[in-house]
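Showing chain A:
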Amino acid sequence: MLHNKKTGRFAGIMIGLSMAFSSATYAQEDPIRISYIDPLSGPFALAGDGGLKSFHFAAQKLNEDGGILGRDIEIVPMDSKQSASEAVQLVQRSADEGINFVTQGNGSNVAAAIIEAIERNNRRNKDNKMLYLNYAAVDPALTNELCSFYHFRFDAASDIKLEALTNYMKDQEDISKIFLVNMDYSHGHFISERMAELVDERLPHAEIVGDVLHPVGKVRDFSPYVSRIQQSGADTVVSGNWGIDLALLVRAIDSAGLDVNVYTYYGGAGGVPAGIGPRGEGILRQVTEWHADVNVDEGLEDYEKWFQEFKKQYPQFDWYYHRIYNQMYMLKAAIEEVGNTDDVDAIALALEGMKFESPTGTVTMRAKDHQILQPMYISVMDTNAKYDAENSGVGFRTVASIPVEQATVETSCNMARP
Partner candidate 1 sequence: MLETIAYSIFNGVLYGTLLFMMSSGLTLIFGMMGVLNFAHASFYMLGAYFAYTLGLTTGFWLALILAPIAVGAMGALVERYGLRRVHQYGHVPELLFTFGLAYVIEELVALFWGTVPVPYKAPAVMNTTAFTMFDLDYSWFKVFILLVAVVMFVGLWLLLMKTRAGQVIQAALSRPDMVGALGHNVPLVFTLVFAFGCALAGLGGVVGGIQFVTDPGMAFMMGPIVFVVVVLGGLGSVPGALVASLIIGILQTFFLSINFSLAETIGTLNIEDSGFFGVLWHMEATRIAPVLPFLLLVLTLIFRPRGIFGKREA
Partner candidate 2 sequence: MTIRNALELKGVKKNFGRAEIIRGLNLEVREHERHVIIGPNGAGKSTMFNLISGRLKVSEGSIKLFGNNIHNLPAHKVNRLGLSRSFQVTNLFQNMTVIENLRCSLLWSEGHKYAFWKSVLGQDSVTERAYELATRLNLTEQLSTQVSLLTYAQQRSLEIGCTVASGAKVILLDEPTAGMSRTEANDVVQLIQRMTGENTLVVVEHDLNVVFELADRISVLVYGEIIATGTPEEIRNNEAVQEAYLGTEVH
């Protein structure tokens, strides 16, 4: 399957020109194809690359076990260039090629565009409906105002992450002054607003002493922000930053010698551990549905093997996206329940409300809004962790595990069903 991708890729540029026009018609007994629409070039390529490798690996494992309905799974990589309009075109291309499943994760703006594009396709093109499996876009709107029957989210939405985080924080009496540093777009705006509400409601021993938004990917020197954190006397920082913006923030905090804990969404991925290295030890915390040392903490031998095999195959990356495991197996279960891949409505109905025994516990795809509910973990960067993140010499150690009930938020979704 990897082989197939290479064949396509190296077919030669000259041939490639003519190939794009030949929207081939595929025979039915071909593999079940899933379009992977994420950035594979440009500044965000790293994130897209990691996700793609994880999907390839999961598909490979599933295929070794006989695939779905005896058919292989093929991941079709499509470069969204992190552009919403490009993604819309790629959805169209997937539809042309008869692909029924689209997966994407980087950027809620791209996710919203894909939902729109798929809704539109399913309305205008009833013979070739599509399903969107979202593995990482966390904007709560996607399962609230914008919720769609054809969209399923396997990652915890931003509001769920904050729910889990504050449920943990409310028992931490030493947290008294919280500073929010977030990126200046809807993701960051949401955290800044929701966190203020949650602190009011739930953390009587704490207050928010600062709240800054900074532009995405443009700040090279975070020390001014650090000075503000220092002046505010904060002991805790909460940040939804990702990638470089998080790495630079934590580095600046460390080099100023500030004694604060930084709670993040994305501390363990997207080049952050590699960018920070051991300097993040004891500072950087994350709230995720999984991290490598959960294997050790919970004695998940089988899953640890899965993890190690992945590492062996892709030494540069880690098995970070536990949700891709959930997503692929739940999709398999749904397709096998329906018995074909064409009846997308039926597959969607099968996924709705599905309960799945994941290595970390039971996860449920909530029928009302297609948001997965799963246990969460709070972890902290630690050099003693068994597994390094991104070969940086530091990994993560569980600080607390949050049961499903404490990682659940009501939804306002009222979706139209076929």
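By definition in this document, a residue touches a chain if its C-beta (ideal position, glycine included) is under 8 Å from a C-beta of that chain, and two chains touch if they have at least 3 such contacts; residues count from 1.
Regarding selection, all candidates are chains of the complex that A comes from, given by their letters.
Everything numeric in this text was worked out from a predicted model, so none of it was measured.
**Q** For chain A, which of the options 1 or 2 is its touching partner in this complex?
**A** Here chain A touches candidate 1.
**Q** Which stretch or stretches of chain A touch candidate 1 in the complex?
**A** Touching candidate 1: residues 43, 45-46, 49, 184, 210, 212-215, 217-221, 223-228, 230-231, 244, 247-248, 251, 255-258, 271, 274-275, 277, 316, 390, 392 of chain A.
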